[in-house]
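Left out: one protein chain. Kept in place: all the others.
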Amino acid sequence: MVESSVNFAKASSAALKDPQLRANFRRAMDGLMSKRAVQFADTAEWNGVRTLAASVRMRALSKLPELLEQLEANCTKNGIQVHWASTTDEANAIVLSIMQRVNAKLVVKGKSMVTEEMHLNAFLEQHGIESLESDLGEYIVQLDEAMPSHIIMPAIHMNTKQIAHLFKQKIKEAEYTEDVAQLTDLARRVLRRKFATADVGMSGVNAAVAQTGTLCLIENEGNGRMCTTVPPVHIAVMGLEKVVEKLEDVPPIISLLPRSATGQPITTYVNMITSPRKPGEKDGPREIHLVILDNGRSNVYADAELRDTLRCIRCGACMNHCPVYTKVGGHAYEAPYPGPIGKILVPQMEGLAKRGEMPHACTMCNACVEICPVKIPIVEIMGRLRAEAVHPGNAVKDAGARGSKAEAMVWKGWSTTYASPTAYRFATALLAKLGNAAPSSLPLLKEWTNVRSKPRFAARTLHDLAREKGIPDV
Amino acid sequence: MSEPQNSGARNTILSKLRASRDAHPVPPVASDFTVLREKRWDPAERLERIKRLMEAVHTEFIEATEQDWPAVVQDFLAREGARTLLFAPATPDGAALAKGWTANQPELVPYDGEVETFKERLFDGIDAGITSTLGAIAETGSLVLWPTAEEPRLLSLVPHMHLALLRADQLHDTLWQVMTEKGWAAGMPTNALLISGPSKTADIEQTLAYGVHGPKRLVVVIIK
Partner (left out) sequence: MEQSTRAIPPRPESVYYFGTCLVDLFYPEAGMAGIDLLKAQGIRVVFPQGQSCCGQPAYNSGYRDEALKVARAQLDFFPGDWPIVVPSGSCAGMMHKHWPDLFKGEPDEARARQVAARVWELTQFLVHVLNVTFEDQGEPVRITWHASCHAQREMGVVDEPKALLRQLANVELVELQREKECCGFGGTFAVRHPEISAAMVGDKVADIEGTGAKSVVSGDCGCLMNINGALDAGQKPVRGVHIAQFLKERTNG
């Protein structure tokens, strides 16, 4: 193990020992999977829209540099100021300089995973700016001083009782209640005051349209619209892959994202923003800024196969369907993006020295691949990253960092034996004879027998039986 | 407006992307929109579908005619105990509303100044807001709104109840069809919106709750 690496096994171990957490996830994910299935009951429709949406994303990636330039030009023409950031530090600095210029004291935020990558809240607090999450789930997580455990449902790891206690403890005017409507109403009252007085509103971007310079945001609560309409300044941040070529490319994404994410036919609001307040208009921000962030994405783009990672539209369905995620929950990944997409994206962004174990926290069951609305070959990329982790190369940051001579020797020995019929026969005969004598305390067997009985080698192999029964060999 | 535009980062990012793309070019994939083009509903079915989908997420519907809708709206709000209705006085619908309104009960409040001039009242002293729409979409049960200088964006967001006028002859099949048939790409407004119900959340243990930040109630006034 590499010293600085993130230990997924250890973090997930804690989660697995929390029966409440496990029950919360099991219930929530079962519900989300069945709701999604209802939405895609028409297989022909699913296949058609999915193929279309995948083509929209692939086309965007095939012209990525040109589309980003076109997006910049059209946004600028529309009055949206475009900024570029190679790193999260640069993105934070850009956001801060805007806020300092307008003397901002309070920022309200809509849901944005990119700002999680940036650790923006902590950064702004350090500079004396209150940064308040307004998506109910994000608000809960922020009150709890925790991280989101799911990219769509940040507080899915908590149940109502836990949230009721949290509100009572952290919100001055709160009466203890486990009534969800009352809890929601309490958050409404607290946050309305904040929307009305915030100096800056922040948001992410679900899709940015190069053709028209339009930022599309989808949401259910209305907080996204509040953040992008009420404060005098709106700052949107997006990963550079979020661009699409044309306005007509947006409907397929909107058609699949909410259905995949939460099993609803559409979100309550689809919000398309093309300019700040124009002369004569009575509301809307007077300034809009778009921060386009790289943070390792251009490295992902550099490899023809790994590039497919950037198709992602962040619906989170891969999490809901992942048998590992549904057991350990989102926090165990210790990353902004958990679950299958996190397991392929985060190692590419942060490097294999730190994140090389992530692609192994997967049984390669392909449940995520089956439901991905933009057909990302998640498991193929997972396999590729496993190979990159143990072989020095240039494709991924810290390629080879996980290689060990001992492991390489094992596989070399394995391949030599299994590629030679004589050696294979000798080895299997040996195992059939002596294999069962191996003590359960041996490495690997020890892990296996933790909850399982030791597998037993058969006295005679299938090769033996086939020969004895006269099954022809040619 | 003097933030650094980070031309350094811009050039680094774009030249890197360009080099990568040129090293491993992917032929642009053609997109076949047939699946969206073919999503059609019988005109008679559209309204039923819109009602069914929107009612499933707690949208309310009332019916009226081009002549009586202001009175229908006034009756409805009086029954619901609303004290104030925010409206857009400079739109044709706003003018019709004001003309058909009797006894100023509930009180009609015009949204005729910049939001900064009455933010406090907007957030704390308005019960309902009324807007027009550009029609609705059958596929998803969504209202289409393009707010304007005369009919501002927050009318449909901040008041606790949002009433939306929907003409029964302005029903479309899908967002893609509205967008392409009406040529949206040639000139997008400051803000284009789809609204498919009152504000909602399921962030607390997947339990649906309505009215988290936006309107608690969405009332569609169908004008036949």
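Letters A and B mark the chains in the order given here, with residues in each chain numbered from 1 onward.
Criterion: a residue touches a chain if its C-beta (ideal position, glycine included) is under 8 Å from a C-beta of that chain, and two chains touch if they have at least 3 such contacts.
None of these values were measured; they are calculated from a predicted model.
S.K.: Wait, the hidden chain, what does it touch out of the ones we have here?
M.R.: Missing chain, whole complex, touching shown chains: A.
S.K.: Hey, which of A:73, A:122 or A:458 is the one touching the hidden chain?
M.R.: If we include the chain that is not displayed, A:458 is the one touching it.
S.K.: Applying the definition given at the start, please give the residues of chain A touching the unseen chain.
M.R.: Spelled out for chain A, the touching residues are 8-9, 12-13, 16, 22, 26, 30, 323-324, 327-328, 360-367, 369-371, 380, 383, 385-391, 408, 411-412, 414-416, 418-421, 424, 428, 431-432, 435, 444, 447-458, 460-467, 469, 471-474.
By our rule, only the chains that are shown with their structure count from here on.
S.K.: For the complex, which residues does chain A have touching chain B?
M.R.: 24, 27-28, 31-32, 45, 48-49, 51-52, 54-56, 58-59, 61-65, 68-69, 72, 81-86, 90, 94, 97-98, 101, 134-137, 140, 153-156, 158-160, 163, 180-181, 183-185, 187-188, 191-193, 195-196, 211-214, 220-223, 225-226, 229-230, 232, 240, 246-252, 254-255, 262, 264-278, 280-284, 287, 289, 292, 294, 298, 301-304, 307
S.K.: What part of chain B is in contact with chain A in the complex they form?
M.R.: The touching residues are 1-7, 9-10, 12-14, 16-18, 20-21, 23-36, 53, 57, 111-116, 119-120, 122-123, 139-142, 148-149, 152-154, 157-158, 174-176, 179-180, 184-185, 188-207, 209-215.
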